[in-house]
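Would you mind keeping the following structure in view while I ask a few things?
Apart from one protein chain that is not included, each protein chain of the complex appears where it belongs.
A, B and C label the chains in the order they appear, each numbered from 1.
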Amino acid sequence: MTRVGILNVTGYAGAELARLLYLHPEVRLTSITGRTAAGKPLADVFPHLAPLGLRVDAELGDVDFVFSALPHAASAEAIASIVEAGLPVVDISADFRLRDPSEYEVWYGQPHPIPSLLSQAAYGLTELNRPAVAGSRLIANPGCYPAGALLALAPAVAAGVIAPDIIIDAKSGVSGAGRSLGLTHHYAEANEGVSAYGLEGHRHLPEMVQELARIWPRGETSSSDASGSSISDGRQSPRLTFIPHLVPMTRGILTTCYAELISDRLSDASAAKAQVCEIYHSFYQNEPFVRIVDEPPSTKHTWGNNLCLIYPTVDLRTERLVVVSVIDNLVKGAAGQAIQNMNLLLGLPEPTGLDFPAVYP
Amino acid sequence: MTRVGILNVTGYAGAELARLLYLHPEVRLTSITGRTAAGKPLADVFPHLAPLGLRVDAELGDVDFVFSALPHAASAEAIASIVEAGLPVVDISADFRLRDPSEYEVWYGQPHPIPSLLSQAAYGLTELNRPAVAGSRLIANPGCYPAGALLALAPAVAAGVIAPDIIIDAKSGVSGAGRSLGLTHHYAEANEGVSAYGLEGHRHLPEMVQELARIWPRGETSSSDASGSSISDGRQSPRLTFIPHLVPMTRGILTTCYAELISDRLSDASAAKAQVCEIYHSFYQNEPFVRIVDEPPSTKHTWGNNLCLIYPTVDLRTERLVVVSVIDNLVKGAAGQAIQNMNLLLGLPEPTGLDFPAVYP
Amino acid sequence: MTRVGILNVTGYAGAELARLLYLHPEVRLTSITGRTAAGKPLADVFPHLAPLGLRVDAELGDVDFVFSALPHAASAEAIASIVEAGLPVVDISADFRLRDPSEYEVWYGQPHPIPSLLSQAAYGLTELNRPAVAGSRLIANPGCYPAGALLALAPAVAAGVIAPDIIIDAKSGVSGAGRSLGLTHHYAEANEGVSAYGLEGHRHLPEMVQELARIWPRGETSSSDASGSSISDGRQSPRLTFIPHLVPMTRGILTTCYAELISDRLSDASAAKAQVCEIYHSFYQNEPFVRIVDEPPSTKHTWGNNLCLIYPTVDLRTERLVVVSVIDNLVKGAAGQAIQNMNLLLGLPEPTGLDFPAVYP
Partner (left out) sequence: MTRVGILNVTGYAGAELARLLYLHPEVRLTSITGRTAAGKPLADVFPHLAPLGLRVDAELGDVDFVFSALPHAASAEAIASIVEAGLPVVDISADFRLRDPSEYEVWYGQPHPIPSLLSQAAYGLTELNRPAVAGSRLIANPGCYPAGALLALAPAVAAGVIAPDIIIDAKSGVSGAGRSLGLTHHYAEANEGVSAYGLEGHRHLPEMVQELARIWPRGETSSSDASGSSISDGRQSPRLTFIPHLVPMTRGILTTCYAELISDRLSDASAAKAQVCEIYHSFYQNEPFVRIVDEPPSTKHTWGNNLCLIYPTVDLRTERLVVVSVIDNLVKGAAGQAIQNMNLLLGLPEPTGLDFPAVYP
């Protein structure tokens, strides 16, 4: 049985990995690390993980597969030697998501720690990048916001039915901000309040732009191109505005995406919605973790599991595409996606250990 | 002292009116009605209103000023004779918001009950329509979503700096759905979940379109007009997409508005944000209930009071205007706005009885 | 593989049974019923159960094991013929919990529908009644409050260290009230509020009294007996006061129990806590679903799983026993307990299909 280790189990992503790996029939979590908690039973840090019977160590033991839930920069540094040793790694940090190290420096405020590894990394949103993931040993697990937004937009982008002007309005639960302390996460300050943040530019934006550009149809010029989207080497770059919001709940991200439909790609407006739904159903028809739904979903419908529910529709008055997606930010937006990638790398069916309903209500 | 009555005190808007009127130094709430609760002490319906010492009656007593918190259609019917009797009325229902009765029929599924009164009604978003409100005896209090969205967009629209393509993504607490029962408002179903609704068209949309069109600069043709916004009699009609979302909190609406800036109306991009802020500050400089803020606000900052906080900014990467506004849906979005209108009609300073901080945390 | 059916899958207990049975490796949920939803896909009623691919039927199909999640009275009536047909049944309703039909009539306001079956029923709190459950075909699954309270009190009662004066103060999430609609479950009314209810006597009280009396040491007379607890046939009946409270969360029950320690059964006060802890550890040492914990637990530590965490302590100033227990009301308090009982009846290890950590945070 494959022995699995987690670097930095003491944050929410690490703890969720541990929870989910306990359910996995084909691998065994055997080693977990954490800096401040080293030496303690995991149950002291997370009582709900007492059934695992593990102790937090300072260093990773002998394992066959590694997840890193370290903060960015620290993660790349810790991973480098593991990758060189030939072990497969899924990195939940942001370190290997952006292919261009200069973009990394812009958004993370420091030079990339190990740029030489970037070329080996595959962006791990499995549904959109399966062959690359399967062929890599270093998987950059997507950010939670990009996971929800890219799955929501990919079918429309790939089908060439939307113009590059895109608005992504995302609503996240508080666990997305991690376990670190801060006034904005204090219960009394977060409860009964919604707020927008990251209005000057959120770090998940370049990741969305990069991945949407990758799947954007080549050489196309949309009819609304007059609005000025940049084009380079025959490929449009989407003009994304992304605004995340903090809502008073623990888990979940709902992403609402808005884009102009390119009318000449669709038949008359009245049929546009059906046509769009067909595009979405077809795009994800074989995906075990993406479901196109008939009613607007609640984040609650994915609470605790690895599903992404997508509701595509068309605002007939304005001929805009509106797509709503929901995920659990700690599962499909982090730990579940990471295990899905692990399954792919290990040659297991992707749903192995991840096939369970959401907890509701 | 002006004697005030409330038709249908038993919903959330009616109860909030009662609460706020208790704080008002210049008027006295003397009569309240409610159908199922007629004959009961108000304290039996709402224990927090016990200090008012009022009884719910079947019919309105002798008053000088009337608020109607009846459902639509019922409200128009109940108001008609009151208006004819010459009493000033603020109607919190939707009945007199849309000037065109055919629009009313489209959105409310029935002919307007009293179309003859429509011409006497003024749309009661005081900040944007003060002269009309002051000159009317029948005030159509705005819907909660339009209140937040219109205040957020009006300065940019009036200044002519945005194109008519507008996205309004709103997040509301559950009290916005009223006190009626339904699975979507059941605690166990609403808690820990965010969802979008009204995707086929929400009734507050035509109200927003109507009021934005009213203040839209005449005869203008924006540079992004190629995108197809309709123009009639020299006045553009905004192409609004409005998607409301339900978030797990009791009170509050946060509205995020997205629009294309018309670049030739602004100097270079780097100065655009300052220019936009100046437009907003200037537009609301004398308004007691609107504050332009320097940090993205939380709905919690207006919990229980009549303020609207607005944070305008510019996404420099895409040159889009992004405006975030927050209100308490039951106060600035309903009862507080209604009392502000009453103050204007009675010749009182608008803040009378409404000048208190939010309850925080 | 054992085919399992659920009568009335459309409430929270029924839905939770369906969710948990999907995880069970040895049985297969093949038939589900529901009155208003008959004919619909289960996914229409509960989107999170879409992966089960089941349809709600009017009548139960051919199964080997039945769970009834019907309301009381209806449940007994539906179960009668199933029991007679020899099928094992776990009844989640209250119908077979009280052995004395006259008590049933007092608390449920109607004569027991099928009193002849009462003698066949075993009270299904497995940890306290394992032999009886194993030998029965009709299991009365405990109420959610009794589950948490009885597990918290049983070791002290069985050890004879507490006097019969007992206070049980329980705090429950809103899902305990079921999926039916009512103002007290309306999000806006339940959120940000705690209240006590059932102060005139809650239906779970007689169940607690009955089961505590059953395990109360025979023939004992405690030193504080002067306080007047009733004694019959050498067995004391506890003098229970039970007050449930509604707290603004979806799942979970925390039960705080207070009782006078019988001082001559314990060594000096300073050692009392250690002695009590030893009693508790020893009592539950082989139980897979009960853990005695060193720190006061949160209901969150059992969110979604079948554990009961118990923290026993002694208030040294007053020599009172204080015991805090936490469960998930829908799992250990309903569906998980029911599956634990099924496992026992089917000769499977009790943790089969129930061995997973809580979802946290």
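Quick note on the criterion: a contact is a pair of C-beta atoms (placed from the backbone, for glycine too) under 8 Å apart; a residue touches a chain by one contact, two chains touch by 3 or more.
Computed from a predicted model, the values in this text were never measured in an experiment.
*Asks:* Consider the whole complex, including the chain that is not shown, and state which of C:Val27, C:Leu254 or C:Met342 touches that chain.
*Replies:* With C:Val27, C:Leu254 or C:Met342 as choices, the missing chain is touched by C:Leu254.
*Asks:* So which of B:Asn8, B:Ser75 or B:Thr250 would be touching the chain we can't see?
*Replies:* Spelled out, the listed residue whose C-beta touches the missing chain is B:Thr250.
*Asks:* Specify the residue from the set A:Asn8, A:Thr30, A:Ser75 or A:Ser175 that touches the hidden chain.
*Replies:* A:Ser175
*Asks:* May I ask which residue of A:Ala190, A:Ile243 or A:Val324 touches the chain that does not appear here?
*Replies:* A:Ala190
*Asks:* Contacts of chain A with the missing chain: which residues?
*Replies:* Counting only chain A, the missing chain is touched by 12, 173-175, 179, 181-183, 185-188, 190-192, 248-250.
*Asks:* In terms of residues, what is the contact footprint of the unshown chain on chain C?
*Replies:* Touch with the absent chain occurs at residues 165, 167, 169, 171, 173, 188-189, 191-197, 199-201, 205, 224, 226-227, 239-241, 243, 245, 247-252, 254, 256, 258, 260, 296-301, 303, 311, 313, 315, 317-318, 320, 322, 324, 326, 361.
*Asks:* Could you please point out the chain B residues that touch the chain left off the display?
*Replies:* So the residues of chain B touching the unseen chain are 12, 15, 19, 22-23, 46-52, 175, 191-192, 250-251, 291, 293, 295, 297-298, 300-304, 309, 355-361.
The definition used in the following text is that only the chains that are shown with their structure count from here on.
*Asks:* Taking each chain's centre as the mean of its C-alpha atoms, give the chain farthest from chain B.
*Replies:* Relative to chain B, the chain whose C-alpha centre sits farthest away is C.
*Asks:* Using mean Cα positions, find the chain sitting nearest the overall protein centre.
*Replies:* A
*Asks:* Under the over-half criterion for shared residue numbers, do copies chain B and chain C use the same patch or different patches to meet?
*Replies:* Counting which numbers both chains contribute, over half are shared, so the two copies meet through the same residues.
*Asks:* When the centre of a chain is set as the mean of its C-alpha atoms, what distance in Å lies between chain A and chain C?
*Replies:* 39
*Asks:* Calculate how many whole Å lie between the centre of chain A and the centre of chain B, each centre taken as the average of the chain's C-alpha atoms.
*Replies:* One centre to the other, that is 37 Å.
*Asks:* Of all residues in chain A, which are in touch with two or more distinct other chains?
*Replies:* Where chain A meets two or more other chains at a single residue, that happens at 191-192, 250-251, 297-298, 300-301, 303, 361.
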